[in-house]
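What you see is the complex with one protein chain gone and the rest in place.
For clarity, chains are labelled A, B and C in written order, and residue numbers in each chain start from 1.
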Amino acid sequence: MSHAPDHPAHLAHHYETPRQQFEAGKLGMWLFLVTEVLLFGGLFCWYAVYRANQPEVFLAGHRYLDKSLGGLNTIVLIVSSVTMALAVRAAQLGNRRALLGFLAATFLFACCFLGVKYVEYSHKIRDGLLPGRHFQPAAEKTGAGRVPVAPADAPPDAPPAPAPADPAPAGAPAPPPGAADAPRLVPSAAGPEGLAPPPTREVAAEAGRKSVHLFFGIYFVMTGLHGLHVIAGMIVIAWLFFRARRGAFSPSYWLPVDLGGLYWHLVDVIWIFLFPLLYLIH
Amino acid sequence: MIHSLWIPAFRMKMDVVPGRYNKAWFKATKIGEFPLLCTEYCGTGHSDMLTTVVVHPPGGYEDWLKKASNMLSPVFRPADLTDAAGLLRALKTGGAPVRVWLLERLAPETREKISAWPGGAVSEELRKVVVDDLNAVLTGDPIYDEARFAGVAVSEEARQLLAADPPPAGDDRIGLNRFLLVDAFPDALSRAPDLTEAGRYIYERKGGCRSCHSVDGGANVGPTFKGIWGKTHAMRQGPPVTVEENYIRESILDPNAKIVSGFDPVMPTYRGRLTDREIDAVIAFLKTLAEEK
Amino acid sequence: MENHAAAEPHVHVVPLRLLLGVGALLIVLTGVTVGVTYVDLGRLNVVVALAIAVVKATFVALYFMHLRWDRPLNAVVFLTALGCVVLFVLLAILDTGQYHTDRIPDHAPAVHR
Partner (left out) sequence: MSTVEAAVPGAEPRSYLQEGRGIRSWIFTLDHKRIGVLYLVSVMASFLLGGLFALLVRTELLTPQRTIMDAQTYNQMFTLHGAVMIFLFIIPGIPAVIGNFVLPLMLGAKDVAFPRLNLASWWLYVVGSLFALASILIGAVDTGWTFYTPYSTETSTAVVPMTMGAFILGFSSVFTGLNFIVTIHKLRPAGMGWFRMPLLLWALYATAIIQVLATPVLGITLILLIVERVVGVGIFDPALGGDPVLYQHFFWFYSHPAVYIMILPAMGVVSEVISVFSRKHIFGYSFIAGSSIAIAFLSFLVWGHHMFTSGQSPLANTIFSALTFSVAIPSAVKVFNWLATMFRGNIVLKTPMLWILGFIFLFGIGGLTGLFLGALATVIHVHDTYFVVSHFHYTMFGGPVMALMGALFFWWPKFFGRMYVEFWGKVSAVVVFIGFNVTFFPQFILGLRGMPRRYYNYPPEFESLHVLSTLGGYFLSIGFLIAFFTLVHAIFRGKKAAANPFGAATMEWQTSSPPPLHNFVEAPHVGDPYDLAGLVYDEASDGFRPAAKEGSS
């Protein structure tokens, strides 16, 4: 019960063996991940309820997202998960150089992920594709420059912003008649993704277009909260990196690296679900 | 915000959620008045969201509806033709100048129908035609002429309106015409309801002013109406204001223009919800509160 | 009281090739998910996309997060959380789907200018 003379420095006083401490730490981390899962579970519930009841909103909304950027980010995050797993492996084997290298690589991939996210966000913000009452989509985007956005305080019967000479690929739908009071919105067909125009199921598409701000609410909150978790994970990885550089870890003590890894993989798993749910809607 | 409609006597309750329809049903088995309350917390006035559910005997609701819907109408509704047969008889009989004049003013087809009328019950269709024609008279030019109304006891309201300078216009002119017609055929046509009574009806029901303004001096969201007429209130901003017609009208249409100090700018506008004549009625009602003081 | 081996943490070093293999598989599956969206499967599209995501997440959990060699308790904890989310989502969809038709279409005064 009392402090054994061989009590290792990393073993807290109230644990009897390193193994007890290790398992407690692991269980604690898994429980923490449970709270994260339920935190995101609320968001997935929000998503599921709206998608089940208003699928047309999602059909209309996802066209503004860039599949290739989303796919790129998925791969970046998977690779970062691999490097994190390799970092844990290096820590288990006591290979400090490899540990530092893999942690640094994970950190860089995370930066890369955020960089792509920044590009995506800035496109959306520039095009006014913001949630709720901030949803003020630019009429269209041309190669030469932007058409001015209709001012937010325009009276309801104000004419829509003048349409530029048709920059969309042939087959882009004509704005439906009487669309002046609906949000003035045309998919950014000339955007990076060069998506096919919406299908001709006009009624559903029109209803979806009217409520597409709901999609961007979900998009920004879900990816935003995920992005915050990426940033938190980066802080953890940086902390692990500096501890590893000071030689804090050894083949008999690498619990923090393992726990950081668990957290990072969960961030990856959540993105694995976000990607098809937000970008790949059929 | 969400409200909840509760009629305790009916053991019935359902939330009233914005943006959607909620369904509820009940079967009232007793005649009487039962309280109706809001049970979902909805802000400052939550506990004042009360009214009464009236369960009428069969037919009672229709009577009430007639009264309520005719309350402020300056023109005639079929129900205002209290004795259609009497009116038609009078017109057929002629005699008094006003009768002759009125028959002349009716449309030729109407006159034919009246002359073809055998007496006895008046058909729904004929009633409607007559009322339409009467309303055409009401909304037309001023009908008063000393010779025409010789022998008619002109009522006090009509007298006041006739003496008005400038002469009454719009609804008031229609109202004057109506008073005069009713004076000419007191047994056959019903008088437009008293403005004060209408004002009380708007205060209690149609406008719902009651939920924020008391008439007994009690504190509430808005200033009490007790003795409000002619009273001078300090304002949150600007000089004090004495309560008169124009201020009341402004307060109803643009409630936040002048706020009595000590109160919050929370009143919604009634622009488009109350007609000018209804605002007149509210003003008339407020004047009576001053008299009671 | 306990022998030294039992007192040390339970270590399982994942083979390098396994980690890299799982990583490669995940990237391949990502490609498959993207590819499937170009095939019209009707309502099955979302099911397929989610099924692939579940497979990917399972691989991450089993191999990257070591659940395959970990104490079963941790897996139970994790699955409980997922069960809870599924329960929440299912009951919420069940109810909102029922009353969805009661909603007033386009009732959104603050966004419909």
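FYI, contacts are C-beta pairs under 8 Å (C-beta built on N, C-alpha and C of every residue); 3 or more make two chains touch, one makes a residue touch a chain.
The shown structure was predicted, so the numbers you read here are calculated from the model rather than taken from an experiment.
S.K.: Going by the stated contact criterion, tell me the shown chains that border the hidden chain.
M.R.: Taking every chain of the complex into account, the missing one touches A, B, C.
S.K.: In the complete assembly, which of A:G42, A:P55 or A:G71 touches the absent chain?
M.R.: Answering carefully, the residue with contact to the hidden chain is A:G42.
S.K.: So which of A:K67, A:R96 or A:H134 would be touching the chain we can't see?
M.R.: A:H134
S.K.: For chain A, which positions touch the chain that isn't shown here?
M.R.: Against the missing chain, chain A presents residues 1-3, 12-15, 20, 23-24, 27-28, 31-32, 34-43, 45-46, 49, 131-134, 211, 213-214, 217, 220-221, 225.
S.K.: Quickly run down the residues of chain C that touch the omitted chain.
M.R.: Chain C touches the missing chain through residues 1, 73, 80-81, 84, 87-88, 91-92, 94-96, 98-99, 102-103, 107-111.
S.K.: By the contact definition given up top, give the residues of chain B that touch the hidden chain.
M.R.: 1-2, 4, 6, 8, 11-15, 17-20, 22, 35, 37-48, 218-219, 221
Note that only the chains that are shown with their structure count from here on.
S.K.: How far is the middle of chain A from the middle of chain C, if each middle is the mean of its Cα atoms, in Å?
M.R.: 15
S.K.: Would you mind pulling out the distance in Å between where the CA atoms of chain B average out and where those of chain C do?
M.R.: Using C-alpha averages as centres, the distance is 65 Å.
S.K.: Using the average of all C-alpha atoms in each chain as its centre, how far is it in Å between chain A and chain B?
M.R.: Centre-to-centre distance between chain A and chain B: 61 Å.
S.K.: Note the residues in chain B that touch 2 or more other chains, in rising order.
M.R.: None at all.
S.K.: Please output the residue numbers of chain A that touch at least 2 other chains, ranges allowed.
M.R.: In chain A, no residue touches two or more other chains.
S.K.: Given the complex with chain C, which residues does chain A contribute to the contact?
M.R.: On the chain A side, the touching residues are 16-20, 22-23, 26-27, 30-31, 33-34, 37-38, 41-42, 44-45, 48-49, 52-53, 67, 71, 74-75, 78-79, 81-82, 84-86, 89, 92-93, 132-133, 135, 154, 156, 181-183, 207, 210-211, 213, 251-252, 255, 258, 261-262, 265-266, 268-269, 272-273, 275-277, 280-282.
S.K.: Which part of chain C faces chain A closely enough to touch in the complex?
M.R.: Counting only chain C, the residues touching chain A are 1-2, 6-11, 13-14, 16, 19-20, 22-23, 26-27, 30, 33-34, 36-37, 40-41, 45-46, 49-50, 52-53, 56-57, 60-61, 63-66, 70-71, 73-74, 77-78, 80-82, 84-85, 88-89, 92-93, 96-97, 100, 105-106, 108, 110-113.
S.K.: Contact residues on chain B for chain C in the complex?
M.R.: Interface residues on chain B, with respect to chain C: 18-23.
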